[in-house]
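Once you've had a glance at the structure underneath, I'll fire off some questions.
Only a single protein chain was left out; the remaining protein chains are all shown in position.
Chain IDs A, B and C follow the sequence of writing; residue 1 opens each chain.
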């Protein structure tokens, strides 16, 4: 009974870890293949957050309830707060750097 | 002649780099194969925990066995901060940079308590887990840097006055030396915490290891205030 | 050597070669900004190498000094130079 529960926990953890690694590799491929700067930033933001949080969730499932998983939860919250803000700052910087998208549908930032 | 000269110069650089690489390879290979016994490091590894009471051996070497070297490092930062504070001009110089949006302003307010807790954790658990006074002090010094690049130098100097930073740095430096003098009063050497019978406690608890946690706290205060003062005067200097 | 040892040996050597590439790019590029941005990755690789060699104290010091404060001072200094302001 206990053995089957531990095997189930390892299976769930490795599913999370492999999903996270897949997202990180897709981030890398997106950074190379997309033609425009803002498209690359789009790949970089979404896949990065999904991959990192999935890897950390896998580690939490592997660990169980302890102080180490509390530290991992703190890392998750920190990444959830700061990483979108960093991507937003880079996008604003690029707009001021006079890099325009290929097709502008609607321009929200007018200087 | 000129072509030969150019080719010679190109090969001269490559040959110099290759010669240096082979020379260093021989030297390091010689060092690795020396057949000497390392008495000192074996003593630190085998008896460091009983003698100093700190689980982290790097901390026990830094603050107990080689405490005098740490005092020298602290003096270097004190000298740098004092020199840069003298060089600060009165008038401000315009620096070029983008303006941040309100999203980043609000994020910094959320981040600052996290930074305080992380830095204090690294300082107070310096003798149990990796970390120590230096790393925790730099984490604490990141708070004035983030406030300065977001809200401007005037707001930052209004909140944390430069005189207070200098006072904190002085408290850290003087406190380190006074804690070192406690060793002499207890009948041992300068900066001795393990040999002077201060009560080592159980290794692994928060209050243990004699004087090492207090020395960590002093180094943390000093490095944090000193680096904040250096950044402040660097960004105002023209 | 068992299986795990070989793989971690391969990872360590890959990181060392990667470190050499970043150092060459940081030295020989023309633009100063590219040099600074590459220096951040240089120190990130050094942190992973220190953790593989089981030295977490050196890794913490490198993470704080090399990847945090030194780059800050470099960026401010480059912003203050004459070349950058007259360009």
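In this section, a contact is a pair of C-beta atoms (placed from the backbone, for glycine too) under 8 Å apart; a residue touches a chain by one contact, two chains touch by 3 or more.
Here, contacts and distances are computed from a predicted model.
Asker: Per UniProt, what's the omitted chain called: "glutamate synthase (NADPH)", "NADH-quinone oxidoreductase subunit K", "Multicomponent Na+:H+ antiporter subunit F" or "Acyl-CoA dehydrogenase"?
Answerer: Of "glutamate synthase (NADPH)", "NADH-quinone oxidoreductase subunit K", "Multicomponent Na+:H+ antiporter subunit F" or "Acyl-CoA dehydrogenase", the absent chain's UniProt record names it "Multicomponent Na+:H+ antiporter subunit F".
Asker: Quick check: which displayed chains does the absent chain contact?
Answerer: If we consider the entire complex, the absent chain touches A, B, C.
Asker: Give the residue, chosen from B:153, B:171 or B:196, that touches the chain omitted from the document.
Answerer: In the full complex, the listed residue that touches the missing chain is B:153.
Asker: Pick out which of B:118, B:168, B:212 or B:225 touches the chain that's been left out of the picture.
Answerer: Only one listed residue reaches the unshown chain, and that is B:118.
Asker: Considering the whole complex rather than only what is displayed, give the residues of chain B touching the chain that is not shown.
Answerer: So the residues of chain B touching the unseen chain are 92, 94-100, 104, 111, 115, 118, 122, 129-131, 135, 139, 142, 145-146, 149, 152-153.
Asker: For the chain that got dropped from the picture, name the residues of chain C it touches.
Answerer: Its contact residues with the unshown chain are 4, 7-8, 10-11, 14-15, 18, 21-22, 25, 33-34, 36-38, 40-41, 44-45, 47-48, 51-52, 54, 56, 59-60, 63-64, 67-68, 71-72, 75-76, 79, 84-85, 87.
Asker: If the missing chain were put back, which residues of chain A would it touch?
Answerer: These residues of chain A touch the chain that is not shown: 17-18, 20-21, 24-25, 27-29, 31-32, 37, 40-41, 44, 48, 51-52, 55-56, 59, 62-63, 68, 71-72, 74-75, 78-79, 82-83, 85-87, 89-90, 92-94, 96-99.
Assume only the chains that are shown with their structure count from here on.
Asker: What whole-Å value do you get for the distance between chain B and chain C if each is reduced to the mean of its CA atoms?
Answerer: Between these chains, centre-to-centre, one finds 19 Å.
Asker: Just curious, how far off is chain B from chain A if you go by their C-alpha centres, in Å?
Answerer: 32
Asker: Per the contact definition, I'd like the list of chain A residues that touch chain B in the complex.
Answerer: 74, 78, 81-82, 85, 88-89, 92-93, 96
Asker: Quick one: which bits of chain B touch chain A in the complex? Just the residue numbers, please.
Answerer: My answer: residues 98, 100-101, 103-104, 107, 110-111, 114.
Asker: Provide the residue numbers of chain B that touch chain C in the complex, in ascending order.
Answerer: 56, 58, 95-97, 122, 130-132, 134-135, 138-139, 141-142, 145, 227, 231, 234-235, 238
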